[in-house]
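One chain of protein is taken out of this complex; the other chains stay put.
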Amino acid sequence: MASSYGKILKDGLLVENPIFRQVLGICSALAVTNLVTNTLFMSFGVTFTTALTSFTISLLRNYIPVRIRMIVQVIIIAAYVMMIDILIKAVAPDVHRFIGPYVGLIITNCIIMGRAEAFASQNKPLPSLVDGLANGLGYSVVLIAIAVVREVMGFGTILGVALPARDLWWTQWTIMVMPPGAFFMFAIMTWIARARLVKQEAS
Amino acid sequence: MKKLAFLKQPMMQRVLYALAPVALAAVYLFGWRVMAQVAVAALFAFLAEWIMVPTPPGKLSQAVWVTAAIYALSLPPATPFWIVAVGAVFAIVFGKMVFGGFGKNIFNPAIVGRAFVYVCFPVELTSKFAPAFRGFPGGFARWSFAALEELPARLTAPGLGVVDAITAATPMWSRRDYAFETRLWDLFTGQIGGLFDHAGHARVLAAGSVGETCAIAILLGAIYLLWTKTANWRLMLGTLLGATATNLLLRNALGIDLVPPLGFTLFSGAFLYAAVFMVTDPISAPRLRPSMWAYSILIGALIVFFRYKAVFAGGVGFAILIGNMLAPSLDLWIKRYQARKKAAKA
Partner (left out) sequence: MNKKSPAYVLGFMAAICLVFGTGIAIVNYATQGLLAKNAVMHHNQVLCRAFDLPVEGNTAEAYQQAVDQHLAADNLDGRVIYRQTTPDLERVGFIFSGLGFWDRIEGVMVLSSDLETVHNLQFLDQKETPGLGARIEEAWFTDQFKGLRVDWADPGRARVIVGASPDPAARNRVDAITGATQTSMALGRFLSEELDRFRDAYLAATPPPPASSPDESDQPPPHPP
């Protein structure tokens, strides 16, 4: 079993990376990546929700009526996201003031439903949990990479800390602060990643 | 290493010839740094195209020089060189190569680069304008206005230094923010720059971007382009008509004073430069005659409208990008309409 868990992880992180290969979850990739802190929270929320939803749906997979399975998936996803939203609001109100608008966006993240459809509805609970985690992490890695570039170019900071001697050499790239910046970064990164993957597959 | 080979494009060479008077005028008005800007843009645009061009056929287009020149001449005279380079690379990579290279691009690459640096570095690109040099030898004996030790005599006023002069407002901004009207003759010759008074403070008037300042040079280029049939006259005329009609409608019919008089609209900012060198780009413009008219009239109208209403002060670049976006559809709609009419007749 161990090797297959390894494969699930590798698939989610690299080979079938949700952003590069499945091109899912782009909306949030554009919206939240202008600051690394925002991105970390979003990544955590998506990873957590994907894993939990995949696990739950896999548990119920033999009982869910096929015709209404999508509705059921959405209900489960929405329920988890709302719980997370309320919990953050109660426990860390300052964080919530910052990322509140984005938490609701998790519901609409297609990665979660994509994994529920593609994997969890046909596999056992534990592999589904791992698959959800792996895809969430694959999403997170790409988002954080984009966010690091955007925060450095757009704000001259990393995680809110100013770069050394910023005033001397750094110039703001305003476009990196705005969503179009993510659009260009996303295109460049997908381009590089795909070029690499295609080369690997050919060899 | 890729072999270095160029497609032969006589049309693109002619555009370069047409740009020569504009470049000369720019050097006279702003100093030799302008040529350095063009050189940096050309070098980086060329490198970007060379790296990106697919190996078969592997030939570079001469259009890359045109893109670089039009882009570099649309910048303010003191743009930092690294920003010039960033915009040039962006213009070629995202304006042209991602669509498949020369002839396949939807947008005019030079404007893509210009709009990118404009949105990305608003401070560097909107507050670094300088007054034009005058007399003889003018800018031919100078590097740039910012390199001057002290202000020329005609610009000396209490409390003003070189720094105030290189962060001065252009005619369009002066009109909007300080209600100062630049003389039409100055706009025509490009000798913009002088002192004016606002609320008791002396202010310096600055010229705009390097290529757009001298209307005479642009008109010389336009005559050459039309004479050699390099540019389509419909595109130039349509832009003029669109702008004139909109300007008359907004200012004279609706009485909106924020919209400048017609002469000012046509000779200020990048209007002429865009109408002659940017709208006429055959790749990003539509191919059919009726759509050419619609395309250029729309751009002219949008320029006037954007100058009046938009958040970003310069509307020319965005107006053309919107026109570029519509161009293929315009061709398609016209074709469909003509086909339907033919079918109805038959």
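Letters are used for the chains, namely A and B, taken in the order the chains are written, and counting of residues starts over at 1 for each.
One rule holds in what follows: a residue touches a chain if its C-beta (ideal position, glycine included) is under 8 Å from a C-beta of that chain, and two chains touch if they have at least 3 such contacts.
What you see is a predicted model; the values in this text were computed from it and never measured.
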{"item": "Chain not shown: contacting residue from A:79, A:126, A:159 or A:198", "value": "A:79"}
{"item": "Of A:87, A:126, A:159 or A:195, the one touching the omitted chain in the full complex", "value": "A:87"}
{"item": "Sole contact to the chain not displayed, among B:80, B:122 or B:290", "value": "B:122"}
{"item": "Full-complex contact with the absent chain, from A:23, A:68 or A:159", "value": "A:68"}
{"item": "Omitted-chain contact residue, chosen from A:8, A:35, A:51 or A:185", "value": "A:35"}
{"item": "Residues of subunit A (touch criterion as defined above) contacting the omitted chain", "value": "34-35, 38, 63-68, 71-72, 75-76, 79, 82-83, 86-87, 89-91, 93, 97-98, 101, 154-155, 172, 174, 177-178"}
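Here is the rule we go by: only the chains that are shown with their structure count from here on.
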{"item": "Whole-Å gap between the CA centroids of subunit A and subunit B", "value": "41"}
{"item": "Parts of subunit A lying in touch with subunit B, wherever the complex brings them together", "value": "171-176, 178, 180, 184, 187"}
{"item": "Interface residues, subunit B side, partner subunit A - complex", "value": "83, 94, 98, 116, 119-124"}
